[in-house]
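As you look at this complex, bear in mind that one protein chain is not there, while each of the others sits in place.
Up next is subunit A:
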């Protein structure tokens, strides 16, 4: 991990309240693994005082044919003072950024394996790290399940499709795709596959806590391996303060260092 001043090369709203920021940080980009995050100092004042963690959404610009990753991309929604300030930062300005941080997804079990199926489960903003993961996993059988409250909040459908996923959508109000929870879609997908027994499923999920809890329950029931990415309030982001711990079967673990990605069955 490194700490550096990195230049913003793009920072615009892309849908509703959702923003997309691209930062020039080759030293971070080349070491980043899906599920890892960066910790950004958003202002030079005391408000907000602490850094804010952002999941790495993508590296480089594969679509433009960049071979060596030079940039990292983050997605954010304006939810408070920090993200409000970030939305006001302009192209060409610099951000004090630390990364890549944390323990990302272990995708070696599905990567390039022909007998496995990758199931990505994203709730709301949870799409962010899963797009990066989807772009890394070369295996053909990939399903992305995107959950949102309403159609306007369905994110990254195109990115998942472009990276080879079969995309299914669930919205609470039924304005797009399946009406209901994304975890219900997950259950259906697993049921279909369990009849054929052709492929071994692997679940990777990111989203709100209740969704992740439901994913863990379903994964357990259907005996499928699942990794989940947790979001906790962090102070240091580098494993020193022990502020962001989550309860696991082997005691408290740091979301910032031991996580944010954990085996679903280890979390209590």
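One rule holds in what follows: a contact is a pair of C-beta atoms (placed from the backbone, for glycine too) under 8 Å apart; a residue touches a chain by one contact, two chains touch by 3 or more; residues count from 1.
The working rule: contacts and distances are computed from a predicted model.
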item	value
Protein name (UniProt record) of the chain left out of view, among "Heterotetrameric sarcosine oxidase delta subunit", "FecR domain-containing protein", "Dihydroorotate dehydrogenase" or "Metallophosphoesterase family protein"	"Dihydroorotate dehydrogenase"
Touching residue (missing chain; options A:50, A:152 or A:199)	A:50
Residue among A:9, A:152 or A:238 that touches the chain left out of view	A:238
Sites on subunit A contacted by the missing partner chain, in the whole complex	1-3, 41, 46-51, 96, 98, 232-247, 251-252, 257
